[in-house]
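Excluded from the complex is one protein chain; the other protein chains are retained at their positions.
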Amino acid sequence: MHSLSGSHYIDRLTRNLARLIRVNRVVLSARTRHQAVEIVETPEFGRMLFIDNRVQLSEADEYIYHEMLVHPAMLSHPEPRSVLIIGGGDGGALREVVKHGTVRRVVLVELDGEVIEICRKHLGSVSAGAFDDPRVEVVVGDGREYVASSPEKFDVIILDLVDPYGQASRLYTYEFYLECKRLLGGGGVIVTHAQSPYLLGRYFASIFRTMASAFRYARAYGSWIPSFGLYWMFVVASDAVDPAEVDEEEVERRFRERGLSTRHYWPKMHRAMFTLPKDVYEALQRSDVEISTDENPVSVDI
Amino acid sequence: MHSLSGSHYIDRLTRNLARLIRVNRVVLSARTRHQAVEIVETPEFGRMLFIDNRVQLSEADEYIYHEMLVHPAMLSHPEPRSVLIIGGGDGGALREVVKHGTVRRVVLVELDGEVIEICRKHLGSVSAGAFDDPRVEVVVGDGREYVASSPEKFDVIILDLVDPYGQASRLYTYEFYLECKRLLGGGGVIVTHAQSPYLLGRYFASIFRTMASAFRYARAYGSWIPSFGLYWMFVVASDAVDPAEVDEEEVERRFRERGLSTRHYWPKMHRAMFTLPKDVYEALQRSDVEISTDENPVSVDI
Amino acid sequence: MHSLSGSHYIDRLTRNLARLIRVNRVVLSARTRHQAVEIVETPEFGRMLFIDNRVQLSEADEYIYHEMLVHPAMLSHPEPRSVLIIGGGDGGALREVVKHGTVRRVVLVELDGEVIEICRKHLGSVSAGAFDDPRVEVVVGDGREYVASSPEKFDVIILDLVDPYGQASRLYTYEFYLECKRLLGGGGVIVTHAQSPYLLGRYFASIFRTMASAFRYARAYGSWIPSFGLYWMFVVASDAVDPAEVDEEEVERRFRERGLSTRHYWPKMHRAMFTLPKDVYEALQRSDVEISTDENPVSVDI
Partner (left out) sequence: MHSLSGSHYIDRLTRNLARLIRVNRVVLSARTRHQAVEIVETPEFGRMLFIDNRVQLSEADEYIYHEMLVHPAMLSHPEPRSVLIIGGGDGGALREVVKHGTVRRVVLVELDGEVIEICRKHLGSVSAGAFDDPRVEVVVGDGREYVASSPEKFDVIILDLVDPYGQASRLYTYEFYLECKRLLGGGGVIVTHAQSPYLLGRYFASIFRTMASAFRYARAYGSWIPSFGLYWMFVVASDAVDPAEVDEEEVERRFRERGLSTRHYWPKMHRAMFTLPKDVYEALQRSDVEISTDENPVSVDI
């Protein structure tokens, strides 16, 4: 049907911009202890997961998001054996992490245990069995507290969090990144998704600069994720390695030796993707970018 | 939640006007042999039934529509024993008809048998068991053909059809009303719902004038039906009785003797409701109102 | 164009219901000292006035609202000579009031002087020159304060206010109605618009019952106002006369002698319009209806 009639999801992107996404079915609409969780089935993007009215993923393109979140960080590390995922209750990041043959242990710390159950039930293709991998430990609890108190070290930390608002803002601050740094123990690589340039550019710049303040190397890259309605950025950082300077052949070799198979990310684009357009690059250098701190956490407000 | 986010049904009222109705759940979205049928659950109106993207009823206020459709016609007749309903597959009109203690036989002719099944299953409170009443016969078939070929006479005919578009337009024409008249046999009362004044006033006037051309008495009345987003009109007609002139005490007496119980319509408003505002009244008298005929059927076009 | 594309006004009716109204032109979008004022030109309703995102009137059907607000009250009074309008900065109520040949003086008290200027400039057909009538005095100021301090008495008071939210809630309370009563001096008639049944039924019932608590007679009636997207109610009250019991011939006589000419309201419907449907009537009698008081003012919240 061509006409704009029937059920649609209204997805607010900014105060002045929203999307109408046609919906075939509301699979689930629930309130967990922590948040509002909805899964709707759409002709455009398959099933979509919304938390607190914000899109988290869609079946159609979650591979873009999860591959872009996980592999650049994992491949920047010469041999990632232990990985910490904060958030990521849908299991998509986990699915990509366990593909790396080097990995011996993954801890996934998710605040909302109900989200894990909901996604395993209604979005099973996202985790694709990864929660059953014997290398995986799931901790239901607060990521910030876990990081603060963990005696364990990790090679890679993946921050797959809801957007920085409310309590989640505490997992985007300078102090939190320093706590993560302690767990990386001098080596190690950390990555977070980082909002969108232009429309949400203030938040992207803030996350980048906060990461860049906490780590020796910080690099931004992004990809178009159709179901988000926005180009979406990531920031990968490390004290030990500059992810943008890993030799292309080395990335190819690691990719091959770890037995990876992907759909969107591939080693060919590893270095190219760090080359930002001029305006996006310059927006990161501006002197008025706010560093997010525990005292003044940057919080998206739409 | 205050913000306009999440799932909504987009309901087109006119070319230049639509509604966004929040949806909690899409109960059903199917295509029958005849039409697209959707049932959605809404916080504002409970479950709503849409056919071809047009609202047919909601749990919250279908009693208004069905009481207003059925009782003025039934109470205008001194003793309705046999009733013919064309359309009305949801069973709501049927439910109101069988309340009248005088009724011995009801024939309901619905084109789309699947609609009856869907409504019995997902909107059970609408028919409320009326389909199981032994006085009721259901015919799945074309209403126009049924009327043309029926040897049986009826005291009251209730036209509870989808809006006049496509094939349904054939059940709003002068010729069709004449065929109905044959079944009423000189006495009898007929009623149809009749679109909305102002925004759809052209269609309302046309239905009224077409009815008024076919019958000696034709009277318009209406009610606000929140889930329609529009004030909705009805036209009741007869060769034997002027429905607006039935004595209030007589209406009261019939209402009581037939054991009726209602929520919206009551005998107190029977005569008052026929008093139209000046502009609505005058719109019906205009010389340019089109009579709907088989050759030139009036058809809503939004 | 049939498709739902292009500029539209999103008009929230309730938390779970909104409208999309096609817009040809944004005539004005301003913030006065008191409120946000917008005028848009629409193909469906002509120019529409929104205050704080709530529709106030449209060129297409403001005559319905203003005639229904003004004439039932004015015609219930045997000889209204002085009239007080609180609000009504668009001048539409004023236009209807000055039609009554008996009127010698009208005071219009509007909080927002800019609204008067904006409407005279961009919605000139609404006041239609009434502000230039020598019988009219305009006071820019707070209606509640005016009523509290006025030494003058009035035959009719017309409350043409924005909806009860924020400061305007103070002009819908029991105490305010008592202050108005003082100005009516034992005789006199007062009228207010009163929200919508069903969807906003809680507010309608509250306004009715608050008026009914303050005055000996209070009567509700309503009309479908297409540009509001809602059936809209009014409450007319008096200590001296029951507006629903004025003889129809007397209404006719007053209408004629005062030289009135109208488009929607006419004396024929004067008594009929007070006959409410059963559910609407009963909703006004419920024991849980809240009386709006200065201490606990009822306030719409969508």
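Here are a few things to note about the model shown:
Note that the chains are named A, B and C in the order they appear, and that numbering of residues resets to 1 at the start of each chain.
One rule holds in what follows: a residue touches a chain if its C-beta (ideal position, glycine included) is under 8 Å from a C-beta of that chain, and two chains touch if they have at least 3 such contacts.
Since we're looking at a predicted model, the values are computed, not measured.
Shown as candidates are A:Gly113, A:Gly187 or A:Gly229; the residue that touches the absent chain is A:Gly229.
Within the whole complex, the absent chain has one touching residue among A:Tyr65, A:Phe208 or A:Tyr265, and that is A:Tyr265.
Residues of chain A in touch with the missing chain: 1-2, 4, 8, 10, 12, 14-22, 42-44, 60-61, 64, 197-199, 222-224, 226, 229-231, 262-266, 268-269, 271-273, 275-279, 302. Remark: the residues of chain C touching the chain excluded from display are 1, 3-12, 18, 20, 23-26, 29, 36, 38, 40, 50, 53. Within chain B, the residues in touch with the undisplayed chain are 2-5.
Going forward, only the chains that are shown with their structure count from here on.
Averaging Cα coordinates per chain places chain B and chain C 33 Å apart. Inter-chain centre distance (chain A to chain C, centres taken as mean C-alpha positions): 54 Å.
The set of chain C residues touching two or more other chains comprises 2, 4.
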